[in-house]
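I am attaching a structure below and will ask some questions about it afterwards.
What you see is the complex with one protein chain gone and the rest in place.
By letter and in written order, the chains are A and B; residue numbering begins at 1 in each of them.
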Amino acid sequence: MSPANDILLSVKDLAVSFRSGDGVARAVDGVSFEICKGETVCIVGESGCGKTVSALSILGLIPSPLGEIVAGEILFQGLNLVGLDEERLRAIRGKKIAMVFQEPITSLNPVFTIGDQIAEAIEIHESLPRDKVHQRCLSLLKDVGIASPEERLQDYPHQLSGGQRQRVMIAMALSCMPELLIADEPTTALDVTVQSQILQLLATLQKRHGTSILYITHDLAVVSHIATRIYVMYAGLIVEQATTDRIFKSSKHPYTQGLLASLPSRLKKGQQLPSIPGTVPDPAHRPEGCPFHPRCGFAIASCRVEFPEMCDYGDGHLSRCPVLFESVSGKGDLP
Amino acid sequence: MLTFIGRSLIQKMVTLFFVSIVSFLIIHLAPGKPSQVNPLNPKFTPEILERFQKEFHLDKPLYVQYALFYKGLLTGKIVSWKDNRPVLRKIWNRFLNSLPLFIVGTLLTWTLSFPLGIRSAIYRGGIFDRTITFFSYLLISIPGFFFAYILIIFVVTRFHVPVIGMQTFGLVTTSWTPMAMDRVWHLLLPSVLGATGGIAILSRYVRTQMMEVEGQDYVRTAVAKGLPPDQVHYKHALRNALLPFATMFGLILPGLIGGSVIIESIFSWPGMGRMAYEAILARDYPIILTVNFISAVLVLAGTLLSDLLYLLVDPRIRL
Partner (left out) sequence: MTDRTRTPLRWNQHLDAPSSPGKSRLQESWDLFVSNRLAIAGFVIFLVFLCVAVLGVFLTSGTRPVCDPSLVRLEEKLRPPLSRPNLKVLRPEEVPALKVYLFGTDELGRDIFSRMLQGAWVSLTVGFVAVGISVLIGIFMGGMAGYFGQKHVRSGHVLAVLLIGTGFALLSIGRWLASLPFLIAGGIMFLFSGGYSRTGSRNSGGTSLHPVLHFPVMTVDTLIMRTVDIMLCFPSFFLILTVVAILPASMYNIMIVIGLTSWMGAARFVRAEFLSLREQDFVTAARALGVGKFRIIFRHMMPNALGPVLVSATIGIASAILTEAGLSFLGFGVPPPHATWGNILSDGKNFIFDAPWLTFIPGIAILIVVLSFNLFGEGLRDILNPKLRERP
């Protein structure tokens, strides 16, 4: 792993609980991850696994009193963001850590022009004269690839296309040159062609500004293009983490393997598309032992009762499946 | 934009036309004739009855009466059947009496509801919110006349100020201030009464709108950008929450011709409500129909104004 002083964000044992009609549920149940300078880290998982909640907790955007962070630390440049007072948190939001959300049409305020909204992001953190702010907005729009930026600044969000709106969101997020950009499924709501453009854009911007990116998605295919390291989440836990290469070539968790197997690109012609049987458990009613065991083809008796700890495969590759770990380390056969 | 206004105007005119027909029919097809007003009055001989009928064209067929009535209305010449005075003048006088009640009431309602509703929404669940909610429910549910009497008892026994009527009967002084104060005292209770119900309903609605807007994704974006709470609530959220109220503003217009019959009866305030009420009792058709007509005009104008305001205020709607 990289030396300690390169770590930008370090999340340790984060737990977030939500109150629902059924009681209290832990959407995130002990999650740890790190992001280093200049890296692109991806968190991958199905809907409901807690990845968005993890991302929202970083900036303190968990809707309370419904949800709250009940345990863990989020260390950003040495500062613990959990429990930090509002004023200091606000200084970090938008300036040091910025976020791009999933639905650009609802994430932009419909009654203000996009020029106003981008300018606002700049004005709140830096005191620049009007014309300089305007200049910055223009160059930001150019950077994200929006044509005729002068006119676009006067437009309202509903006048732009989905792809353009997301570019505006990215421009807004990058306006104060943050060190970390959190992107929560930014391309899920967009067409496939636009998706790849946005991905390309993020990669370019990262190279240019050296921003670290935390990319949240459910789409493994997307992940392969941009991520340095991947964390796979399931039922509020990280079940596997490794570099992209390792995940794709030799993943060591049944869930990850299942996800990979169900990618259409891996199919040969005439083969039936495999899928993981069963459904994601309700956060309030998670199974005992390993949360994945009801759907797992490798499950043995102990999986039903023992909570699986992380198994270390070296080089930062960790996986929460002792069954596969045992078989790799010599005991028993790989089924 | 202009085509929209043009089309709306034509539609509203057609609606107005139908309203005039419907109200005319309701009045005339209902049992009971105006000549039944004073059945016990010995002076009402059959000859006078006949003259009355001829004078007001009651012997002519309905559609002729309709045409004649509305011609009279639009030229301002129709007269009340009760006392033969021109209807429009009567309405105007009463309107001037009702106007202060209306202005004070509307001002109170609109200036108080918004801060109350907004504050309730932002600090949702707190003491302020719960108190305001409690009082809102109370005020919506209390019958107006009951509340009026409670207030009257309270104000009269505690403050010893006069409340009935527009001014104290027989109060004539040379100095201007006591007379003005007297007017204010008399104005106070009826307008407050009129406003309280409105405040209760409007502030709840403001609160609901504000809460709905606060849950929107763009408010989350604003917070994620690092904006301070003031800007998040009063710039981003409020601007969107207020959209429907801009249109409600246009609907204040119909209130001009209204006037709560109950409040005016209790306080003996000679306003529009009482006039309409007395006209109904006396079967004074010209007044009833004129008030109806004016009310319809105001309602239609009010909705047109609302539509226009909506166009202006919401950038998503552009024609």
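Annotations
Here, a contact is a pair of C-beta atoms (placed from the backbone, for glycine too) under 8 Å apart; a residue touches a chain by one contact, two chains touch by 3 or more.
Please read these numbers as outputs of a predicted model, since none were measured by experiment.
Check A:V111, A:L128 or A:A284 against the missing chain and you find that the one touching it is A:A284. One of B:T3, B:T75 or B:S141 touches the chain omitted from the figure, and that residue is B:S141. Within the entire complex, the positions of chain B that touch the omitted partner chain are 14-16, 18-19, 22-23, 26-27, 30-32, 122-125, 137-138, 140-146, 149-150, 152-153, 208, 211-212, 214-217, 219-220, 223, 228-229, 232, 254, 257-258, 260-262, 265-266, 276-277, 280-281, 288, 291-292, 295-296, 299-300, 303.
We adopt the following convention: only the chains that are shown with their structure count from here on.
The distance from the centre of chain A to the centre of chain B, with each centre set as the mean of the Cα atoms, comes to 55 Å. Those residues of chain A that touch chain B in the shared complex are 59, 61, 86, 90-95, 98-99, 101, 103, 106-112, 120-121, 124-125, 156, 158, 169, 172. The touching residues of chain B, counted against chain A in their complex, run 216-218, 220-229, 231, 236, 239-240, 243, 314-316.
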